[in-house]
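For this depiction, one protein chain was excluded, whereas all remaining protein chains were kept in their positions.
Letters A and B mark the chains as written, and numbering starts fresh at 1 in each.
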Amino acid sequence: MTAAGILQILLFCAAVTAGAIPLGAYMARVYSGERTWLSPLLRPVERAIYKICFIRPETEQHWTAYAFALLAFNLVGLLVLYAVMRVQAFLPFDPAGQSAVAPDLAWNTAVSFATNTNWQNYAGESTLSYLTQMVGMTVHNFTSAATGMAVLVALIRGFTRRQARTVGNFYVDAVRSIIHILLPASALMALFLVWQGVPQNLDAYTAATTLEGATQVIAQGPVASQEAIKMLGTNGGGFFNANSAHPFENPTAFSNFVEMAAILLIPAGLVFSFGRMVADTRQGRALFLAMGILLVAGIAVCYQAEAVGNPALSRLGLDVTAGDNAPGGNMEGKEVRFGIANSALWATATTAASNGSVNSMLDSYTPIGGMVPMVNMMLGEVVFGGTGSGLHGMIVFVILAVFIAGLMVGRTPEYLGKKIEAREVKLAVLCILIFPLAILSLGGLSMVLPAGLAGMSAPGPHGLSEVLYAFTSAAANNGSAFAGLSGNTPYYNSTLGVAMLIGRFLVIVPTLAIAGSLAAKKIVPPSAGTFPTHGGLFVGLLIAVILVVGGLTFFPVLALGPIVEHLLLAAGTLF
Amino acid sequence: MSIHRPREVSLFDASILKPAALAAFRKLDPRDLVRNPVMFTTGAVAALSTVLFVHDLSAGGGHVAVAGQIAAWLWFTVLFANFAEAVAEGRGKAQADSLRRTKTETLAKKVAALDATGHQPVPATSLRAGDLVACEPGDIIPGDGDVVAGIATVDESAITGESAPVIRESGGDRSAVTGGTRVASDRIVVRITANPGESFIDRMIALVEGAKRQKTPNEIALTILLVGLTLIFLIVVASLPAFAAYSGTVIPMVFLVALLVTLIPTTIGGLLSAIGIAGMDRLVRFNVIAKSGRAVEAAGDIDVLLLDKTGTITLGARQAAEFIPLPHVGDRELAEAAFLSSLADETPEGKSIVTLARARFDFADPAAGSAITFIPFSAHTRMSGVDVDGADGITEIRKGAADAIIRYVADRAGRTPGGHPKELVASVERVAKAGGTPLVVARDGRALGVVHLKDIIKPGIRERFATLRAMGIRTVMITGDNPLTAAAIAAEAGVDDYLAEATPEAKLELIRKEQKGGRLVAMCGDGSNDAPALAQADVGVAMNTGTQAAREAGNMVDLESDPTKLIEIVMIGKQLLMSRGALTTFSIANDVAKYFAIIPALFLASYPPLQALNVMRLASPQSAILSAIIFNALIIIALIPLALKGVTYKPASAEVLLRRNILVYGFGGIVVPFIGIKAIDLVVTALGLV
Partner (left out) sequence: MIKQLLPSLALTIVLTLLLGLAYPFAVTGAAQALFPRQAHGSLIEKDGRVIGSELIAQGFAKPEYFHPRPSATTAPDPADPAKTIPTPYNAANSGGSNAAPTSKAYVESVRTLVEQVEAENPESARNGPVPVDMVTASGSGLDPDISPEAAEFQVPRVAKARGVSEEALRALVTDRTRPRTFGILGEATVNVLALNLALDARFPVRR
């Protein structure tokens, strides 16, 4: 670890916090339907969309209707995306002449983008046409992000409303998320990225003749417009195969810093919006603190592991010391312009949030360095998490923490004045149960089926890690990968698709049910008998609950994967 | 009077432990076990491992000795949990028996109508609600009911332990009688109000006996959480062989089973129902009968406590504290008038005036034979007093509320009331403002001054309210006094708020208002006009001396009729939840150490470097697994006393409680098993069990 590296990490944390607070305030105003400084420009667009789409914004929905609208909208989007990929060869804007995407890959990819996972079993530049990238991937980057934000807003309404029947209108929440938040932010960021060197064109791939006389075909495309929302919407599906390691997606250290901040900006901002919307900013701050502590801990472990590097390489007599003129550490799969600190920081942030983009190849991380992203996802993707989905996942943990804490102080547990009773506990447990079910059952299956074993690129514990990582990433709707796994097979395309769907919608529906159940309750005013959920004690308890639930669930498989790999590597065993 | 409480049953009374040990085996019946999902899982797994053991015995598997021991300890785990429940039930039964003694089989004298002369003997158990029975001296009242005719003294010592008979009469607020009590004198006719098996004693017996016990809301929520954790660990353990197979390890089935049982929350799962029963049991020991477990739980959630002033906050009687004469009236003159007027007054207030006057001026009793006529208090005049037939004619002395005396003075002067002296009004207001009751004394149509009657706040009550405040409970004093007086007493007693000039309607309205704001309200009451409020309150404690209507409306009955007991009830409710929360935390925290014992043990053969995770340095994989499973079983036994007594509860703010409990049961839960498993491992290895 170098002083420069640590300084960059601190700067990053400060920048995210500084950006998230005003953004959170802005988003809270948007969702409350209040005027913002962008309203004069964006309100007319919003209204026009309602008019064209038969949406009556003043009509509120019961949680079941809200869930139905959400599922219908996502299903339609998924089918359209699948269709576009299947017929892209017949559509315009295809200078590279891409053929139709195979059915199993198209299914996996459609599910992947509809669920905000953006797992990539394809290489963008060699599979998708420009039109598919734009009307398929870019559109879904917006809509899937907006879906998560809508669920969160509905859940927040569950806390703020008393004895109400409805939780809002899904279409309104989704459209507002896109028009007032995601679209303006993306447009701004896209132009910044072009300035830094990200291409934005519809040109054919460029054939260059290199200085040594070879021919190099350089992929091009409308990259910046997709890159911006890919980062802001915690999507992470790259325009190119190498994702944000690709110099065209992430050309400079400056673009890298902004993209990393963009990963966390909206999820972190929503935590502050939450505080404002429940009219107690301390609650938002407490959750931000809990998430921040977990994030910083992850960064520290990952950075340390990567900075030390791979002992097997050190034994070859390589120079792995970091300095002002050398990145040092474990540079396999990493880019020089980012170095170790920014790679570890990105890996942690992208898996803390459910972004899943990478600026370095996680499969080549040291066992402990690679375990950090995996653990981030196993904790339920709640360390900031996806846009909306991270915080609503966190609130599920809050419900459990509050339940246990409530019992320990001798009161029926309550959070923000809402009593947490059997129904909420049941739904919260359901949300948490889905996770090990998807990861461990499908992961376990892949450990014994030849089709599963065939995908591994590495023998030994690392092969286990690859498969475990894949299902964790899919179920957590993250999308990052230990990319050595050959995922583009009918087996993995279908099973990972299932994991993504389960991890997304079987969590969203119970979450909305919680929202409906909470909205119907009275609000209990706090007293000295209510333990405060904004203090350090609760933050600590919340972190403990998250770590214990995640840790107890996944410790055995982690022991067989990264942990034993680390011990073996230290002992000099290779596979 | 002496209050006897049911005998405190010691934690390890042989008369309870022996039957409990037997019951532990009886409770292995799957139909009983299924009520407790965690223990049902453990039982199923124990059965499975037994089958495996038998199979291994015949087939000669590799781990026969360890497998047998693991199977045995799994059964012990279930048995220990059953035992915990049985002990709690046994203690509950001991309480229930003392209650049930009041329900000895009696013959009831059923009558056809109120005025019927004859009666027909029927067994008490055949009585239905609405039946009329006659009870004569010496008769046991056959069931809960209302006196509809007559007045009698009733010996209720069987239930309350209070030896002095109490008066029960038709109409009014003292009409309720309880089955099992004995008529001491006179004849009454009682209308039975509860069907057999539905009286509140029956309900209470059901609550402490456990068999028919309904789970309380928080208990249901917790059970769901425990089921969820069990399912998660089931998934973890069921998928593990696949990951292990890839890693080149075949995990013996019995080891997997051991892993599952150590991970699922057996500690809290095994003690959950014992905690619940013990909570009810504590309530009974306070001589409070709860009609549902839900009410006890709700007591822990109370935000607002409505307390009647008289009898709860203040002593029932007021005392004279000061004589305030009008100008031109001497102290002694006023005191003497007040003294004379109260000589024949038997009320505590009257007696206290006499006492005060004597203390100040050393009056002697008037000579025998002097003609003093006592004028008792009447609702019409709202005054009492004396007419003294002395040398200079009849002197009229009157005392009463200010407005009554002012009217009297005006009447005597033959004018309309209104022109009363300013000084009198000032004195009256001063007394009221100080929380006292002003009593105006007049002689021969002339007001002499004011006697300050003071409410006496019960000693220690202020501290109790401070305690409640620390617990986050707001106290509201209910009083018929005017707002001025009420405010003064409220300030002196340290309540947070008061409702003055309270009517039953105002009380009900207050409860509704608090509930609308999301707060839970507790109150106690006795009269029939309290019934609507008792029913509306989230926790309504009816006094046993009250009417049957009140007892039916409330969800608890205090056999000792002590209104301050609400505070204990709240604490019992909190303790019940805290015990569950603390043991849940402890149970889950335990898993950390168990992982460090079992995971390296399972995979050491394939991956020797995993020895690094064996932080306890357990002797061998077999001893590690066996030690973990033994610890898991023994911890249930070790925690039975805690489950039955409840975790210590000192009233404090939620944050303080949480910090303390997290420290003790969270961190304790992580550390204890590391020590425990290591110790067991040493023993197991020393004994050569593996």
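Assume a residue touches a chain if its C-beta (ideal position, glycine included) is under 8 Å from a C-beta of that chain, and two chains touch if they have at least 3 such contacts.
In this text the structure is predicted, and so the values were computed from the model without any measurement.
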Requested in this report: Write out, one label after another, the shown chains that touch the chain missing from the document.
Outcome: A
Query raised in the report: Which one touches the absent chain: A:87, A:100 or A:318?
Result: A:318
Query raised in the report: Taking the entire complex into account, which one of A:38, A:135, A:301 or A:498 touches the absent chain?
Result: A:135
**Report entry** Contact residue for the chain not shown (choose from A:245, A:287, A:447 or A:468)
**Finding:** A:245
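By our rule, only the chains that are shown with their structure count from here on.
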**Report entry** Touching residues on subunit B, where the partner in the complex is subunit A
**Finding:** 217-218, 220-222, 224-225, 227-228, 231-233, 235-236, 238-247, 263, 297-298, 300-301, 303, 469-474, 516-519, 573-578, 580-582, 584-585, 588-589, 591-592, 595, 599-600, 603, 607, 609-610, 612-613, 649, 653-655, 657-659, 661-662, 665-666
Query - Residue ranges of subunit A in contact with subunit B within the complex - result: 162, 400, 403-412, 417, 420-422, 424-426, 429-430, 432-433, 436-437, 440-441, 443-445, 447-448, 453, 461, 463-464, 468, 522-525, 527-532, 535, 537-538, 540-541, 544, 548-549, 551-557, 559-560, 563-564, 567-568, 570-571, 573
